[in-house]
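Handing you a structure now.
Shown here: the complex without one of its protein chains, the others still in place.
Chain naming follows the written order as A, B and C, and within any one chain the residues start at number 1.
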Amino acid sequence: MNFVSDNLAGASAPVMQAMAAANDGFAAGYGNDAWTKRVEGLFAELFEREVAVFLVTTGTAANSLALASLVHPWGAVLCHHEAHIAADECGAPEFFTGGAKIVGLPGDGCKLAPDVVADQLARMRAGAVHQVQPQLLSITQATECGLVYRPEEIAALKQAIAPRGLKLHMDGARFANAVAALGCSPAEITWKAGVDVLSFGGTKNGAFAAEAVIVFDSADAGQMPWRRKRAGHTLSKGRLIGAQFEGLLADGHWLDLARHANAMAARLASAVEAAGKLRLAWACEANEVFLVLPQQAQAALAAQGIQYIAWSDAALPEHGRLQQGEVVGRFVCSFATQAEEVDRLAAVLATL
Amino acid sequence: MNFVSDNLAGASAPVMQAMAAANDGFAAGYGNDAWTKRVEGLFAELFEREVAVFLVTTGTAANSLALASLVHPWGAVLCHHEAHIAADECGAPEFFTGGAKIVGLPGDGCKLAPDVVADQLARMRAGAVHQVQPQLLSITQATECGLVYRPEEIAALKQAIAPRGLKLHMDGARFANAVAALGCSPAEITWKAGVDVLSFGGTKNGAFAAEAVIVFDSADAGQMPWRRKRAGHTLSKGRLIGAQFEGLLADGHWLDLARHANAMAARLASAVEAAGKLRLAWACEANEVFLVLPQQAQAALAAQGIQYIAWSDAALPEHGRLQQGEVVGRFVCSFATQAEEVDRLAAVLATL
Amino acid sequence: MNFVSDNLAGASAPVMQAMAAANDGFAAGYGNDAWTKRVEGLFAELFEREVAVFLVTTGTAANSLALASLVHPWGAVLCHHEAHIAADECGAPEFFTGGAKIVGLPGDGCKLAPDVVADQLARMRAGAVHQVQPQLLSITQATECGLVYRPEEIAALKQAIAPRGLKLHMDGARFANAVAALGCSPAEITWKAGVDVLSFGGTKNGAFAAEAVIVFDSADAGQMPWRRKRAGHTLSKGRLIGAQFEGLLADGHWLDLARHANAMAARLASAVEAAGKLRLAWACEANEVFLVLPQQAQAALAAQGIQYIAWSDAALPEHGRLQQGEVVGRFVCSFATQAEEVDRLAAVLATL
Partner (left out) sequence: MNFVSDNLAGASAPVMQAMAAANDGFAAGYGNDAWTKRVEGLFAELFEREVAVFLVTTGTAANSLALASLVHPWGAVLCHHEAHIAADECGAPEFFTGGAKIVGLPGDGCKLAPDVVADQLARMRAGAVHQVQPQLLSITQATECGLVYRPEEIAALKQAIAPRGLKLHMDGARFANAVAALGCSPAEITWKAGVDVLSFGGTKNGAFAAEAVIVFDSADAGQMPWRRKRAGHTLSKGRLIGAQFEGLLADGHWLDLARHANAMAARLASAVEAAGKLRLAWACEANEVFLVLPQQAQAALAAQGIQYIAWSDAALPEHGRLQQGEVVGRFVCSFATQAEEVDRLAAVLATL
C-alpha cells in the first residue's frame, strides 16, 4: 500500500486511451497540433474567458516559466517558505528567472495570511537599488499541507499586494483537488479572485506528464513561447500533452478523479478521528492526510509495509509542535487509491 | 503526403504498447522506477560499457544539459553554424550554460572538417581573459543536411581538439539513422572514436518524446542530476520516458525503424537520380533527401499537396550554389513513411 | 556631522597621494601593471603565505565573484539573514552564481553560531536533487551590527561545515576594523581559522574604490580571472586600484585608519554608557555604535542636524526588542571622523 505521493500511479484509463488514440497519423509539430488547439479551447471554456495556454510536462517547468515571465532577475517572489518553488525545485525558479529571489514567509499549514504578506512588503523598500523588488506572490492551491484557499482568502491576498503592483501566481499542482473540495468554479478561485497566472496540474491527477500554464491576461503571456522553447519544454510531438489534457478535461473527468482522491482522504481522516488514537497535523481539506505519528505508530506502519513519507514540521502551528519521537506522516490519496486500501490503513492505525 | 519532418508521426506501435503496458500500478518517482533502471542497463549493453544515462523529453533539453555539464559560462562551443544547437534551439544552450558562446563554423553539408576546427582553435587564445575559452566541440550525427560522420572522421575531429582539451559532444537526434547507415556498432561511432557525451535521439525515430543523454565517463556526469531537475526535466512519472526507450531498444526495434526510414530515403533519392530531372543538394546518406527545386518543381509539389520544407542553402558547397528561383527542398522519411508515398512523390518529380 | 556610513568620506591623504603618484607614464593594462603586482606581494606578506589576489572596485563585486567561484548554480550559500550578500546587494550573488540560493540564518547581532549552522545543514539533504546543495558559508567580519568574530569562533564555524565540505567565505568590508579590534594577525582570523576566501575591504577604510578578493588556496582561484573579466570588473588601467592598496598597505596605514575609526566609536560608546541615557543595541566592538533611540532622541538628533541611519532591528536579541517609538540608530565612525564630532554627538545624546 503506497500513500507516498499522488505522482506514483500512472495515468487514468481515459487519459491513457486518449494518448493511444492520439498516436495515429501526422500532426503539426511544436504545439500546433489539433489536440493542443482543442485543449486551448477547453481551458477557455473551463475558465469562462479567453486564456493563453502553455503545455509542459512538469510542474517545476510550469511554475518556473510562469515566474520568469512576470519577474525581473532583480525581482523577488513572495511565497510560503515550504512552497514547492522555494523548497523542492532545486532552484529552478532562480534558474529560469535569471536569479530572482524567492522570499519564504511563515504560515500555519503553508497558508499565507494577508497581514504576513503586507508586513513583508512593508520591509521591502520600493525603488531602492540595494534590494530586490517584490514583483509576484505565489500561493499553492491546495497547499503543501493539504489546505485550501477559499475565494475570499485569495482576494484578500490580492488586495494585500495590489498597492505594490505584484502579480499573483497560483501553483495548482493539486488545483483539481482544491476545486473539488471547494465546490466552486475554476474561475472563482483564479482570475475572479485576482490570480494572474496559474500552474494547472494534471500529473498528480491522472495524467502521465501534463501541466498547463494558464495566463489570464494575454499581455502577461508574450514571453512564454520563447522562454518555453529556450528551456527545452516545447515538445515537437506536442499532442502527447494535448491528448492527456483532452482526456482529463472531457466530461469533467479531471474533477471526478479529484473528487475520488479527496473522498479517499476524507475517509481516512474520518476513520482516524473516529478511532481517537492519532491527531491530524492539519485539517484534511483535499486529498492528503497528515498525521502526527508517535514512534509506536511508525513501527506499526513499517511492520505492515505501508508506505508514506515523513513530512516537514516547519508549518505546524505553535500549539501543535511535535513531541519527542513524533514525526508528521503524509498520506496522499490519488485517483488510483482504493477504498479497501484506506480501510486497511485505518485499521492499522486504529489498533495502536 | 507529409515529408516535412521525422517528428510529425506519433510513436511506433511497439513503443505505444510499451507506454500503455507501463501504466499499471505504482512506481517510484523521478527516474527511480524499474523502466528507467532497465533502460540504463540496455544502454550499457548497447554501448558495450558502463554509461551514465539521463532521460528527458526533448532534444533541446538533452543537448543543452550535455553542454552545460561540460562548459563554463565563459566557455565556447564549436559547432557547424547550421547546427541545431546554434540555429534552432532559441538560445537554449546559452540559457543552460549561463551564457557560453556558440561558435559556428563552415562546412559543406553541415559536416565539420578537422582543419576547420583546428584553424578556429588557433584563432582562440588559450588563457586570455578577454576571450571565451573553447571547451567543447559538438557535431551532429547525422548532420542537419543528412550526411553521416564515419568513425575515422570522428576520431580525426577528436584529434584536432585534443591538444586544447575540448570535450566532444554528438547531437544524435538522428543517431539511429547514422548507425543504420554505417552498419557499425554504436560504440564505434561514439566513445571508441572519442565522443564524450551523446544526445541519443528517440523522438525522431519512433518515440513520442524520449531522448537520452549518454555520458561515457562518469566523471563528466556529476552535475547532470541537479541541472536536469533545475531545468524542470526530471519527470515525476519517469517511466513515461523509460517505457518508450524500453520499447525502442527491445529486439533492435530502434534500428529496424531507422533502417526503414533510411531505405525510404534511398528509394526516393534513387528514383530522382534515375529520372535525371533534379539534382540532390547533398548525398542521401541517412533518412533525408535534399533536392534543388526549380520554381516549376515547387509549383508541381504544391499542386499535388505534397508537404516538405524549404531548407537553408547556407551549407551548400561552392559549386552547388542555387540559381535564381531555386530552393533546397527537404524531404524527410521516418519509420511511418510508406513506400507508396515515396513512389508517388518520385512520380511527381519525374514528370517535371 | 555625518555618521551615516564609512563610505561617505573620500580617500585618506596617503591613498590619494598614491593614486596621484601612480598617474605617470605608461603601464601594462588589465592588472598586469607594477602597482598591482606589488600589491599582490604585499598581501602575501600580510597573510604570511601565498595568496591569489583579485582587485575590484566594489564590495558587491568582490563578494559575488568569490561566491560564484566556489558555488554551483544549484548550490546554497548559508549566511546571516541580514548579511550584506543577502540583504543589500540587489541579488548580485544570485546573478554572479547563476541563481544559487542565499539561505539566511538567525543570530543576535548578525553573528552566526555553529549550532545554528549545523541545524540548518541537517535540514538540507545531501545529494537530493530536489533541493539546492549547501556549498559555502559566508560570515561578515565585522558583522553588519558591528560585532567581531574571534579566531576560535571562526574555527568552530569551520568545524560545523567541514563534514559537509562547505567552503568558508569572509565578507571583510570592515576586515581592517576587526583586525584592529582583535589585535590579532590577519592570518589568524582568516586561513588559520579556516577561511577559504576573503573579501578584503579598502573602500570603507580610506580607499576610494578598492576591494580585493583574497583566495588562500590557488585551486579555488582558477575561475576568477574569467569571471571578473566577464563581469566588467577587470579595469584596463588597473593601477587605479593597485595604487590605492599600495597606499593603504604601506607602513600599516590601513590598520592606523581602522584603529582611529574604532577609537572614535569606542569614545562614543563610552560616553553614551557614562551618560546612562541610552542603551546600546549591540556591544561596540569595531567602528560602529548602534543605539536604541526613543522618539525624543530622534527629534534631538534631527534638530541638531546630526546624520545617521535607522538600522534594521531584525538581529536584536529577544531581550532587547524595541519599544513603541524606538528605532535602532547606526552611527558609523571612519578614518575621517573627528574626536570633536564624536564629543558633540555625545553631548547631544547626554542632554536628553
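Rule of thumb we're sticking to: contacts are C-beta pairs under 8 Å (C-beta built on N, C-alpha and C of every residue); 3 or more make two chains touch, one makes a residue touch a chain.
Model, not experiment: these values are computed from the prediction.
**Q** Would you indicate which residue among C:Asn177, C:Thr190, C:Thr234 or C:Asn262 is in contact with the undisplayed chain?
**A** Of all options in C:Asn177, C:Thr190, C:Thr234 or C:Asn262, contact with the hidden chain holds for C:Thr234.
**Q** Which residue from B:Val4, B:Val129 or B:Cys184 sits in contact with the chain not drawn here?
**A** B:Val129
**Q** For the chain left off this view, which of C:Val39, C:Ala61, C:Ala83 or C:Ile214 is in contact with it?
**A** Missing-chain contact among the listed residues: C:Ala61.
**Q** Across the whole complex, list the residues on chain C that are touched by the chain not included here.
**A** Listed in rising order, the touching residues are 2, 4-5, 7-11, 16, 19-20, 22-29, 56-62, 64, 89-92, 95-96, 203, 208-209, 226, 229-237, 239-240, 336.
**Q** For the chain that got dropped from the picture, name the residues of chain B it touches.
**A** 73-74, 87-91, 94-95, 97-102, 129-132
**Q** What does the interface between chain A and the hidden chain look like in terms of residue numbers?
**A** 30, 72-74, 98, 129-130, 133, 223, 225-230, 234
By our rule, only the chains that are shown with their structure count from here on.
**Q** What's the overlap between the neighbours of chain A and those of chain C?
**A** B
**Q** Please identify the chain lying most centrally, where each chain is represented by the average of its Cα atoms.
**A** A
**Q** What whole-number Å value describes the gap between the mean CA coordinates of chain A and chain C?
**A** For chain A versus chain C, the centre distance works out to 41 Å.
**Q** Starting from the mean Cα coordinates of chain A and chain B, work out the distance between those two points in Å.
**A** Taking the average C-alpha coordinate of chain A and of chain B, the gap between them is 35 Å.
**Q** Would you mind pulling out the distance in Å between where the CA atoms of chain B average out and where those of chain C do?
**A** 51
**Q** Which chain C residues reach two or more other chains?
**A** 73-74, 98, 129-130
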